[in-house]
Each structure stands twice: as C-alpha cells, then as structure tokens.
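Starting off with a structure, shown below.
Heads up, one of the protein chains got dropped from this complex, but the rest are sitting where they should.
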Amino acid sequence: MLATIAQSLLAEGEHVVDSVGEGGHEALEAASWILQQGWLMPLVPAVSFFAILFFGKRLPRQGAEIGLAAVGFTFLWAVLSAFEWIGGSAVVERSTTWFSNGRFDIDVGIHVDGLTVMMFVVVTTVSALVHVYSLEYLRGDQRFTYYYAALSLFTASMLNLVVADNLLQLIVGWELVGVCSFMLIGHWWEEKPNSDAALKAFLTTRVGDVGLMLGAITLFFAVGTFNIEAINQAALSDGIRHGLLLTAACLLLLGVAGKSAQFPLHIWLPDAMAGPTPVSALIHAATMVVAGVYLVARTYGVFFEGFSIDSGGINLLALTGGVTLFIAAALAFVQHDIKKVLAYSTVSQLGYMIAALGVGAWTAAVFHLFTHAFFKALLFLGAGSVSHAAHHTFDMREMGGLRKYMPRTFWTFIIGTVALAGIPPLAGFWSKDEILLGAKEGDFGTILILGSIGAFMTACYMGRTVFLTFFGEYRGHGTPHESPGLITVPLMILAVPSLLIGLINAPGIEKFNDWVAFHVPDVTFHLEHHDFDPGLALISTVIAVFGFAVATWVYYWQKAPKGLLERQPVRAVHTFLEQKYYLDHIAVSGIAAGTAGPIARGTYWINQHVIDGIVNGVGVATNRFLAPFTYDVLDQELVDGMYDDIAGATSAVGGLLRKAQSGLIQRYALVLFAAVGAGGAALAYLT
Amino acid sequence: MGPQNVAFGIIAAAMIVGAIRVVTTKVVVHAALYLVVVLAGAAGLYVLLAAEFVAWAQVLIYVGAILVLLLFGIMLTRAPLHPSSELDNDQRWPALVVSLGIAGLLIAMLADAFQDDKVRITNATGTGEIADSIFNQFVVPFEVVSILLLGALVGAVVLARRDD
Amino acid sequence: MTPTIDYHAFAPELVLTGTIVLVLLVDLVLEGRDRTLVSRIAALGTLGALVPVLTLGADGADRTMFGGAYEVNNFSLVLKAFFLIAAYVTILISVDYIREGDYHQGEYYFLILVAVLGMMIMTSARDLITIFVALETISIPTYMLAGWRKHDARSNEAAVKYYIFGVLSSAVMLYGMSLLFGVAQSTLITEVASAVAEFDDRAIVIVGIAFTIVGFAFKVSAVPFHFWAPDTYEGAPTPVTAFLSVASKAGGFVALMIVVYYGFFAASDTWQPLMWVLAALSMTVANVIAIQQTNVVRMLAYSSVSQAGFMLVPFAVAAESAAAAESAFQATVVYMLIYGAMNLGAFGVVMAVARRTRSGEISTFAGLFSYAPGLAVLMSVFLFSLAGVPPLAGWFAKFVVFRAVLDAGTTWAVILGVVAAVNSVIAFFYYAGVARQMWFQAPAVEDTSPIRIPGALAAGVALTTAVVLVIGVYPEFFARLGELTTR
Amino acid sequence: MEWFDSWGLTLAIFLPVAGAAAILVVPRADEATQKLVALLFTGATLAVSIGLLADFDYDRASGLQFEVNKSWIDVINSRYHIGLDGISLPLLVLSAVVTLLCVVYSWDHFPEPHNPKAFLALMLLLETGMIGTFAAQDLILFFIFFEVVLLPMYFMIGVWGGPNREYAAIKFFLFTLFGSALMLLSFLALYFKSDPHTFDIVALSQPGVLEMSKGVGSLIFAGMFLGFGIKVPMFPFHTWLPDAHTEAPTVGSVILAAVLLKLGTYGFIRVALPILPDAAEDWAPVIGTLAVIGIIYGALACLAQTDMKRLIAFSSVAHMGFVMLGIATLTDFGINAAVMGMVAHGLITGMLFFLAGSLQERYGTREIARLGGLLKSAPRLGWILGFTAMASLGLPGLAGFWGEFPAILSAYQPAAALSEVWFRVFMVVAAIGTVLAAGYLLYMYQRVAMGAVPAEWEDAHIHDVHTPEWIAWTPLLIGILVIGIFPALIFEMTDPAAQVVTKVFGG
Partner (left out) sequence: MYLNQYLFLAAVLFCIGVYGVLSRRHAVLVLMSVEIMLNAVNINLIAFSVHIQEVSGQVFALFVITVAAAEVGVGLAIVILIYRNLASPYLDQVDSLKG
C-alpha cells in the first residue's frame, strides 16, 4: 500500500497545496470528493461502536466482525484519501453550525489537509492491524465484545480528533479517546492495579485537560471562534496580543503534556501498560498519545508565536520535549517489564516530537510521529507476541533466547528496534535526523545535545531489551512457541513501513515535506526547510550504532548471571575488567553502565518517589486529608453544625422561656402588671 | 379648706386604710369588713360629687350584693376565722415594687395632666338624666348587660351546684 | 329624644337573642330527656342570624346609630358573618363531645350564644361603654365554659386562671378607659379620636391608650399577657378551647381594631411601638416555647399566641400611610378569617383523634396515617396551613401580613417582617412535629381500626377543610371581603 | 391548534393534580388501579408536554408562548399568568419525563412502608408544583407553585425515607421555608416598588417599572438570593441536601435532584436577573464566588464520602456550582450553559440516584467500601453506572459536558459590569473542579464496579437490570447521549430567551 503511494508520488512530481477557500463550502470544487467525505471517518466506527454494543454478542464472532468491517472501511477510505491528496486535492473545509450559543455559532466540521490525511493513514493502519491482532490475542476474553466496541469508539474518537476543524470538536475527540484509554487500560479491572492505572491515566490527563480547556477558551475569546485555521491566522498575523498568546500556548501545553505524557505528567503512561498489549500499541504508542503532538502541530501558529520559536535559544515547548526525551530514555534502562521499556521509549520519542516542534522543525516532528507510529506499534505488538508465547509475562527476566522459538516475531522486532534506534535507512533514522537537524539549524544547542544523548540511550536500551528477550537462554516456564498468523502477519505488515517509510523524506525524494506541511492561508508564514546534512546524519548514525554496540557488549557478551548487572553495575564493571581482551570496550561500557545505571536509577527513584509521589501525594492528600477536612470539619462541624446549633439554641431558649410559664397565676399577674407599669412608663416618658 | 375637703380627707383616709387592711389583714373575714369601709367610702365620695344615683347603686349593689356574695364565698371555702399567716404568698415584695411603680406612674401622669383643675359641682346629677342617657345612647349595652347577667346567673348556677 | 331604632340593622342580634331565649326555654322543657335538639336550635339560630347579615350586606349602606355609638358597616357585617359561622362550626364540633360527656348541654349552647352575641355587638360598638360591655359579654360566659367539665380539676384550673387574668385585664383596661373618658369628655370613639389627636398632655393619653390596649391584648393573648392561654386551652374542654382560640380571640382583635383604627389612630407614636413589641414578642416567645410542647392542645395554644402575634404585625405598621393603614386593616381581617377556619379545623381533628386516643399528647398521634389516613391528611392540611405553606389558605394570611409590612416599607416594618418570616420557619418546626408523628411513626395505640367520626364533627371539619383548600388556591374571595371592610 | 395554545399549558400543570385526586378515590387495596391511574396521568402530562414541545414556535423562543393571562387575585393584582419561553420549556419537559419515569421505576418496588396510593398521589402533586413553577409568569403564582413541591417532598422523605428520615425531612423543609419566606418579602417589596403595583414577571422585567435606590434593590435581591440559593443549593446553604438525598427514597432523590434543585436556579434566571439587573450586577461576584466554592467544596466533600447516595448528593452541590457560575456571568452564554447544565444534571444525577437506589435494593447497603465487582455481578448495571458517571464528570459527547464547559467558558468574559479578573479566577477554579469531579466519580466507580466481587456478595444473586428499570432508564440514557451529541436541541430553545434575559447586561 505504501509502495503504491510511493509510485504515485513519483508519477505526480511536486505537490502543491491548493489555496483554501474562505468559507469552506466554496472551496469544494477543487477538493476531491473522497476528502470531502472525511466526516465518514469518525462516523463509521462510531456507528460500529453502537452496533457492537447492542448486537455484538449475538454475532458469531461476538461483534469483532463489525469492528473489523468498520476499521477496514476507514482504512480503505484513508488510503483513498491519501491518493486523492497526493493527487492534488485542495484542502477540504466543511462545516455546519452545531449550535448557536450567545453571540457565537459553534460549528462542527472537518478540515482535511495533509496532516489530517497522514493521521488518517496512521490511525487506521495501526487500528486495523490491532483489530486483526486482537482476534487472536484476546481470543476467549470474557469481555471480547466490549473490547471491540471500545476499539471502535476509540477509532471514531481519534479520527474525530484529527478531522476536527475546531478546538471544541477536537476537545470532544480528545476527551473521548481518554475515556477509551480508561476503559481499555482497565479492561481487566478485576485486578486493582489495573483499575488504579486506568484511574491514574484518566485523572492525570484530565489535569492536562484543564489547560487545554482554558487554552481553548482563551483562544476562543481572543479570536471569536474555535476554528483552528482562524486561530492560526490570527496568531500569525498579530491578531492576538502576545501575552494572551503565550498564556494560551502555556495552557495548551499543559493539555499536551497530559495527553502526550510529557514531563512531569508522563507518569501515567507506564502504568497504562496494564491494558491489553494491542491497546498499548494502538493507544499508548501510535495514536492517542500523539494527540498532543498533533494538537501542537495543528495549532502551531499559537505555539510558534506564543513561544517565539523563531528567535531560537530555548523555549518551554522545546525544553519540555528535551527534558522528557532524556529522562524517559534514562528510565527505560532500568525496567524489567518489556512493555514499560517500550512505554518509556514512547515517552522519550514523544519528547523528541515536542522538542522538534519547539525548535521549529514542524515537518520533522510530524514525520517522526508518522514513522514512530509504525515501528512503535510494531514493537508493542511484538512484545505482545512474546508475552503470548511466554506465558503472559512481560518480565524480561523470565524471557531470553526467544529468537529460536519465534523467528518471525524476532525479526520483525529487530526491524522495529533498529528503526527506533535510528539506524539508516530504516524509518526512525530519517525522522530523528531531521529533528536533530532542525535543532541545529534553529540554533537550539540544548536540544541538539539532549537529542543526541537520547539517541545514544535509545539505541542502548533497545539493544538491552532485544538481548534480554531474544538472546541467551530461555529463563521462563514451559516451552515458548511462535504466535499464530493473526499475530505475526500484522507484525510483518508493520515491518514494511518500519523499514521503508522513512525513505519518502530521504534526500532526493523528500516528498513528505510537500504532502504534509504547515500552511495557513492568507498568511505569509514559511517554515524553513533544512536540507539534509550528511555530517549530522553520520554523527547521529554513529551515536546510534555506538549505543547499540554498548548494549551488545553489556548484554550480549557478558556472562554474568541474569539481572546481576541491573542490581550491581559495579560488579558488572568488575566482571568486564576480567575480560582483558575487550578491555577498551569494556572500559567504555563500564563507564556507560556505571554512569547510565546510577543516573537511570536515580532518575527512576526521583520519578517514582518525587514526581509520582507528588502526583499520588496530591491525590492521597486530597483523599485522606483535604476531602475529610472539608467534609468532616468544614461541612459537618462548621456549616452543618452551625445550623444545628441554631436549632439547638432556639430549643434551649424555648426551654428557658417555658420556665416562665410556671402555672402560678399570680406570677403571671405579676408579669402582667410589671409589663403594664414598665410599658406605660416607657411609652409615656421615653418617647 | 371647705367642709367638702374635710369630708374628702376623712373618707379618703378611711378608704386607703381600709384598702390596705384588705390586702394585708391576716383574717379573711376582717378583709371583708374592711372592704365594706372602702366600698362605703366610695359611695360617700360619689355623694360628695353629687352623683347620688351612682352612690345608691354603689351601696345597693356592692354592699348589698357583691359583699354578700364574697362572704358566702368565704364561708363556702371554710376560711379560718382566726389570724392565719398563710394568706400571703411569697411575692409580696415584688408585688409592692410593682404596685408602687404603677402608683408612681399614675400619680406623676395625673399631676401633669390635671395640675390644679378644680371640680365644679353645679348641681346634682339627676336620676332622670342618667336614665335618659342609658335609654338613648346606651340602650344597646343596657340590653346586652341584661343578657349577660342572665348568662352569668345561669352559668354560675350550673357551675356551683352539685350534680350528684 | 327617643332613639330611632333601625330594626334591620339589629336583626342579626335580635335573631340571636331570640335563639338564646329559645335555647333556654327548650332546655327547660326538655328536662331529663335527650337535649340534642338544643344544639340543633343553636346551630340553626346562628345560621338564621346570618340571613339578615347577608341582607344587610346586600343593602350595603352604613348605618350609624345612637349618636355614633353603634355602627353597622361592611367591617362589622363581615365579622358578624365570621363570628356566626365560627359559632356554627364550634357548635358542630361540640355536639358529640358535650353530649357524650353529659356537660349540661342546654346551658352550654346558651353560654356560647351569649358570647357570640357579645362578639356581634363588638363589631358594631363605637363607644367605650359598649365595647366594655361587649367584651365582658364575650368573656364572662367563656370563663364559665372553660370550667365546664366541673369535675375535672384541670378544667377548674383553666377557668380560674382565665377568670383572674380576665378580670385583672379588664380592670386595667377600665382604668385606661376612665382616663380616656376624662380626656375626651365622652365615651364615643370618635370623640376619643379627636381628643388623642389634640390633647396637650401626652402622658395621660399614652397611659390611657396603653392601659386600654392591655385589656384587648389579654383577650388576643399577646405576650406578655398570654400566660393564661396555654393553661386555659389545655384544661378547658376542647371545643371550648377551639371557641376561645378563634371566636373569642377574634372578638379581642375586633375590639382592638375598633379602638386603634377608629379611636387612637392619630396617636400612632404610642400604639405603634407597643404593637410592634407585642407582635414581635408574641411570635417569637410563643414559637420557641411551642417547640417544647408535648401536648397537642397546648402546642396549639402557643401556636395561637404566635398566630396572634402575626395578626398584630399589621397594627405595628399601620400608621405609616393611608395606604398602609388600609393594607394593615385588611390584613388583620383576612388573617382572622383564614386563621379561624384552619384553627377550628385543627381542633376538630384533634377531637376526632382523641375519641380514639383519649389523650392530647402529641405522641398519641403516632402512626395516625397508617390507620386513619383521612384524619392524618386533614390534620396535616390544617397544620401546614397554620404554618403558611402554599397552596393552603394559611399562606395568604401570612402574605397579607407581609403585604401590610412592605406597604409601610419603613425600616422598623421590614425588621418586623423579617422577624415574622423567621418565625414562620420556627413555627413549621412544631407543626411538622405533629405531622411527623402521624406520618413517620408506627401507631402508638393498639386499636388501629379506622376511627368513626360523628356526622356533626365531620361536617365541621369538612367545612373548614373546604375553606382552607379553596381559599388557598383562590384567595380572591377573602381578599375581597378584606377589601370590603375598608370601604 | 388554537385550543391547545390556550389550554395546553394549563392542562400540563393541572393534569397531575387531577391524577392525584383520582388516585385518592381509588380504594386503598386496589394498587393496580392506583398505579394505572398514576401512569395514565403522568403519561398524559408528558403527552401534553411533548405537544407543547412540538407546537412551540422555535423562531419566537425568546418570547412567551402558550400564554394565559386570567384574573386570579385581583385585590393584590396578581394574575393567573402562565407561559413558556425557551428557558422554561426544556425544564418543563424534563419534569414531565422524570415524573413519568419515576412512576414506572416504582412499579413494583415501592419503598417501605409501601402505600402506593399516597406515594403516587404525592408524586403527582409534586409534578404540578414543578411544572407550575416553570410556567408561572406571576410572582405570587410562582411562589405558590414553588412552595407546592415542599410538602410532597417532605412526606416522601419522611415517610418512605431511610433511618434518619425525620431529621432530613424537617431540615429540608425548614431550610427551604426560611428561604422562601424571605423571598416572599422580596416579591412584596417588588410589588410596592413597581408602578403600577404588579406581580407580573414580564411587566416587572420592563425597564422603568421599578423605581428604587440601589441599596433597596440590592436588599430585595438578597431576599431572593436566599430563597433561590437555598433551593439550588448554594454553599453554605447546602447542608440540607446531602441529608435529604441520603434519606429520601430513590424516586424522591431522583425528583429532588432532577427537578427540584432547578427551581432555584430557574428562579434566578426567570425572576432575579431580569427584574433586578442592577442588583444582579452587584451580587454576581458573590454568587460567582459561592458557586466556585461550591464546586471545589462539593467535590472535596464527595471524596470523603463512604455512602454512595451522599456522594452523589454532594456532587450535586458541585454541579449546581457550575450552573450558578454560568448565571453569575450574566451573559447569554452563561445562561445557556446554566439551563443546559440544569437539564443535563437533571438527567444525569437523576440517573445516578436511580442507580444508587437500585444498588441499595440489591445489596441492602450503599456503603461504597462494602460494594465492589458490580461489573462482574451485574454487568449491565455496571456499564450503565460507568456511562452515567462519565456523563456526570462532564465527558464531551454526553450531556454533562455542555453544562460544564460553556459555564467555564462564559466566565472568561462576564458581563461588562463585572470584574474580568475575578471571573477568570473563577474560571480556573471551576476548571480544576472538573478534575476533582473526574476524581470522585471514577474513584467511586472503581470501588463499586471494578475489582473482584467481595466475599460478602460472592454467593448473593445480584439481579441485573430488570424491565421497569430498563423502561425508566432508557429515556434518560438516550437523553444524555442525544443532548450530548446535539446540544443544539437545548440551545436552540434557550438561546433566544437567554439573549432577552441578558440584554440589559449588555450581552
């Protein structure tokens, strides 16, 4: 399929984005019919969701067929859209009034341009493969039907998110994917950790959503509409005060950090691995978590102007990305759970994307998003395959040597690893290289350095993962076996783009730039595109290879008992020192292991205890202290108590006054005459 | 100081002493006798004021009827004929304070209002005049009072008689 | 000068007097036999007296007699009708109680009718002597009625307390009236009115007014002249209590309205603060004590003190403007009409329930809803109406009071309004206390078969229920009557 | 349909009370007939309401339709003036729907001590009060209907409620009564300050009818603020609500949450703002402050709850905070959000109380700590609870979002006379409240629905959703979803009317 796209692109030559019509509707002539029906993309899986929910259980495959059909349709439509787009369709802007509220008409609509089409392809491809993969992976699951329903709902929501032409509609999709994530992370909710993880994911992202909501509101009032294109136009043509723009950008960034697991809101993503693995591949690697990146890319005008990206140096966006990519990479080192390695890796890669956007490398970020989706999905599904084989464990200490038992999984996993590590000519290389290039050209030294270190670490921890999983002796129970076709075929399909897709932006071809570009009509704004820099490419390749080599030395050649190195890097150094033959390499690896280990550990400790601790602490404090305080002390004692006290006091006064009703007639008379005398005197002589 | 004033002084003194004895005596029957002094004194005052009809009415109704009733009451409740210290309750002092207070209020107010106004007694109020007034202007209350008296009579009989 | 007597104007009183005599005679004739006939005659008499009231109302002209000492106008007609109907309902709810207790039926109705005659006269009295006589005609028969259960020490106690308090109050009132007579040089209310406006020395006018008002404050049981009311209400026979709390109290209010609006109006600096204090004290003190009560009649007694406070509120704000005076006047009238219906109804139900429980304790109402749902609903209707919860008539009573308050619109008026508002909430607490027993608790009596209610009692309760419900939804009728009284 | 135009609304108001009367005639033992009569009359009322909905001219949603203006209490110039505009119509339909569903839900599980006759009669009486309040265009009429709901609810809580029902019932009543007493004083003050004296809401809303100083206006507003604020309930007058909800029988809670609380907020929109715009501007910051305090406070209190119903009750405090925030902005946007919030809260919280009631019925407890594994024992019930919880936490695509988000949105730019800074602070606080909302709802959901089935219930048979429940719940669930997807269904009605309300604030 991608090959066909490649063919068409070679035939078409240069692609030019048509200018966008003003109101959307007028522009329809130039836009392709297929693209104009972009609204079908979220709608079909949405219908499928309800169909599965209500009729799924009665069908022979318990509703999976409906999901497959729907996602198959969207996939085909995405491919057709890609053809049409590459074939030169204009941007599609269609909208209709959703509702009128106050002075404003709130629209619902679609905006289909290169970015949208790219997201279509990413989402539907991964989703389709996950649908297929899950047939086997979740076979016999007690909530099989609900699982497929949730997948459909997720696909619908995600496609709605990417097709939305306005922020409000985007928020709808954004929240819905969050719910799907919640449902799917907690799919096996019988275990409390799973539901805890689901809650954590939802609540953490929800914290970010506050930012998104407030940011959207700020932009809404600044521009008078939720329409993203209008917002970009206003942002780029000085239509919004810079202060306001900065505020909005920071607020949106909060949302982005929540969804795309950026430091310090990244903590939910590793826990989210509690969900079924295909879900992790789809939601927590390829699609949902990139929603934040997508949002930044989509509303880039706001961020570009808000953070003054063109002025270089450093900015909050780039810094967030840089810090995240580094920290997450370090964290990936010390995981035993293969999915957690991949999860941290995802966080790290998302950091790359955000950093790329922060340095103005829009295309690089989007391109990385694109390539990453394929190879990371591949890796997750591979991990799932491994676990499927190795008695449902994800602990790498119980794996090893699987290369022999499951070759197809092994080879596809290797492709994913290499692609992630950024070794040419696989997909990851091209996109990561562009990011580093962008950082260099944009004069963001910090990001360049962090990115390079990250590249080293990426290669290194992925090497570790591969060696621990596939090499050495099998350390688990039973006899592993290769997964069936429903699992391996999707792996193999994903391996293809992981291998090749990067080439579409390779020097000499460079089509991705044309297909997917940040373009705002009626605004003179141009993001510089940097030409391929062979020197930088070479350096980054070397770094990656070096990282891989270190991993090889540490994890492949060493004969230390399993897991020892993880616990005692110093003894590992000692072990290696005995191997004089590899002295120099060992020295290097020792330093690497010796520094990376403590650093990683330290970071992890900080992560678990400080950041996670703060987040959990806020939760716990709210739950254990603030909430009971509010309820027990403020509400029950103070507020409610006050009312009860008033009632009590009234009653007590009544009791006292009641004593005056003594039953003694002459006491009554005394009061009568006293009142007469006092009253008469008061009236006569005081008034 | 005319004879009228002398008469007033004597009557007033008798009345006040009588009234004080009524409210302080330790023998119930004595109280009734002192009350006669007060009531008769009042009749005397009416005569002084040339309101003869009222004076007669006072003597007839009060001394003749009400006092008799009260004496019946004393007898029927078997009031002791010897001094008893149980006739007063425990709120004499507050009662004194309240009554003195009211007295002070009233006297201050009256002194203010009428200062040295004199009573001009031109001629005795004739019975006819009173009858005219009653049967012209006050015929309604008169009729009603008659029914009221009937009611009081019937009711008092029902209450006071033994049913068994 | 021979007085010309307008017999049409006196027709209601004449019919009533005739009935009084007839009752006495029939009672004598029926010696030793069943005397329920007497109650029929008394009831018919009150209805018969209503006829000339209606014809007079249709005629519409004000009739003033005896040099202004006696006046038949819309105000007096509306209230005459009210007293007659209240008496009728009282007789209805009395019939079986009095018969079953063998409480000297003939004399009982006779005294009730005499008291009603006093009330009728009161509505037309425009002269201190007539007012005094009318007031005593209301009081003296009721002193005796309070003690009508002769062998019950509590009933005796009720009578003696009521009596002594009544006599003392009338003594104070008389002293005040004597001063006013000295100032006005006449017993006519109109003369008093001009005198209090013009007389130079204020102190005597003030004391005269204050002392006079005390007499009526006793009658309406306003705090601090209310002490007799709870004890008397609790001890007296229940139908008498109903009569005292409605008709007799209304008689006091009528007198108060006459002296205040026709007589003392110009001296508002005297009576307005007095009324303010009386109103505020009555509402508040009675309410907070009522919360503590365990006996339903006693609770209703305090409630009626508190209700009297509400009726006094309009007085306290009446003199701010002509419009406010009109609102205030109407408010008291309308409140009285509605209060009469709901209070009589409440006592009617209490009596019906007591036929089973033989007790006035609130706790004996427990679970009433489960075995006598009709009575429970009716009792709730009356109680919540007393609390002023729409759409039961009580809301409109409260409403007109608030209207008077805001029509005056002064700060003091608004403060009193807020006091009244707060009190209406407190009041709910004890009304709901009874409702709580009836609805939320398990039955306290062992016999939970449905309660059979005698026809007359049922008729009385039905009549009052109808008023409470209809006026609650369509208050226009009473509002119009109220409006009529100021024309 | 000329006949329907003039009689339809009156019919909707009084059909239920006629039904109540009809039930009273039915012998006590004949429960089937009683239920049938109740169903018939609530059904007829709903049919009339839907007729109103269909006959409503949406192009003139800003003005009153189905208007009736007949003489009532002439002496005080109060008239039987009823009518519907875009703000009252959805609330009226909501009331009719919820009551019918409550009748259906009660079909074969009346709470102890049973007695369907009284229960249904009270429910119908409630309906008249609710519908009447939404239709009334005269202050006195409004007051009457506003109060009519008190007694039935008092008895519902007191007779059919939980162990602490007496306290809860009287507390509910005293609070509301206190508020409404002061409210009545305010209404009267308006009457006397207007020229000519009138209680007509429409007339009073015209500029120049009321002549008074700012201070007096503010004082009058204060009275109404108490009356409506207690009903809403706003912090710090909310303490009656958790008790009332906790003790009330299920349908009592449902009606209380779904409709009764709206009477207060509706009062603000219908009465307080249009009649006293100047005072509203003075009070708006206070209302806004209390609203956001309510949002946070309610949410925190929720987190501390161990009782499911109490939790939902406190969530009402938080949710009504959003509604009040919308109102406090004095903008058309805010009013729209408020009405939407009312409808959404009515559907969602009503649904939550249904669920809590059903759980209690099945488990005999509402202790969250004792529950668990609902998704396992009764999966459909569990999913419905999840759906409703999601709706309640303001998930886009479901009704709750459209009450919450626009309310936050509207606080960004309040009416011209209000402080932007303050309201932006409110906005941020309210937005934080949405996180807390997600927190307590999901925390509750996790403990109730997820996890393994506790040992206590392992052998217990937990019946999944049964037929009356399906019938009663489906319309609510569909409503939540449909309004979530097509918010225009509500906004279309409310928007023109909201613009009328806020015109004076320069909206």
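A, B, C and D label the chains in the order they appear, each numbered from 1.
FYI, contacts are C-beta pairs under 8 Å (C-beta built on N, C-alpha and C of every residue); 3 or more make two chains touch, one makes a residue touch a chain.
Only a predicted model underlies this, so the values are computations on that prediction, with no experimental measurement involved.
**Student:** So one chain is hidden, and I want to know which residue out of C:E157, C:D407 or C:E476 touches that hidden chain in the complete assembly.
**Tutor:** Residue touching the chain left out of view: C:E157.
**Student:** Under the stated touch rule, tell me which residues of subunit B contact the chain that is not displayed.
**Tutor:** So the residues of subunit B touching the missing chain come out as 2, 4-5, 8, 12, 15-16, 19-20, 22-23, 28, 31-32, 35, 38-39, 42, 45-46, 48-51, 53-54, 57-58, 61-62, 65-66, 69-70, 72-74, 76-79, 86-89, 91-92, 94-96, 98-100, 102-103, 106-107, 110-111, 114-122, 125, 129-130, 133-134, 137-138, 141, 145, 148-149, 152-153, 155-157, 159-160.
**Student:** Identify the residues of subunit A touching the omitted chain, counting contacts across the whole complex.
**Tutor:** The missing chain touches subunit A at positions 658, 661-666, 669-670, 673.
**Student:** Residue by residue, what part of subunit C touches the chain that was omitted?
**Tutor:** Counting only subunit C, the missing chain is touched by 128-129, 132-133, 136, 140, 143-144, 147, 150-154, 156-161, 163-164, 167-168, 171, 174-175, 177-179, 181-182, 185-187, 230-232, 234-235, 292-293, 298.
The rule is short, and it goes like this: only the chains that are shown with their structure count from here on.
**Student:** Would you mind pulling out the distance in Å between where the CA atoms of subunit B average out and where those of subunit C do?
**Tutor:** The separation of the two C-alpha centroids amounts to 31 Å.
**Student:** What is the distance, in whole Å, between the centres of subunit C and subunit D, each centre taken as the mean of its C-alpha atoms?
**Tutor:** Result: the chain centres lie 42 Å from each other.
**Student:** Rounded to a whole Å, what is the gap between the Cα centroids of subunit A and subunit D?
**Tutor:** Computed value for the inter-centroid distance: 38 Å.
**Student:** What are the residues of subunit C that contact at least two other chains?
**Tutor:** 203, 207, 429
**Student:** List, in ascending order, every residue of subunit B touching at least 2 other chains.
**Tutor:** In subunit B, 105, 109 touch at least two other chains.
**Student:** Subunit B touches which residues of subunit A in the complex?
**Tutor:** So the residues of subunit A in touch with subunit B come to 666-667, 670, 673-674, 676-678, 680-681, 684.
**Student:** What does subunit C use to touch subunit D in their complex?
**Tutor:** 369-370, 373, 380, 384, 387, 389-391, 395, 398-399, 402-403, 405-407, 409, 414, 417-418, 421-422, 424-425, 428-429, 432, 435-436, 439-440, 474-476, 479-480, 482-483
**Student:** Write out the stretch or stretches of subunit B touching subunit A in their complex.
**Tutor:** Residues in contact with subunit A: 89, 91, 94-95, 98-99, 101-102, 105, 109.
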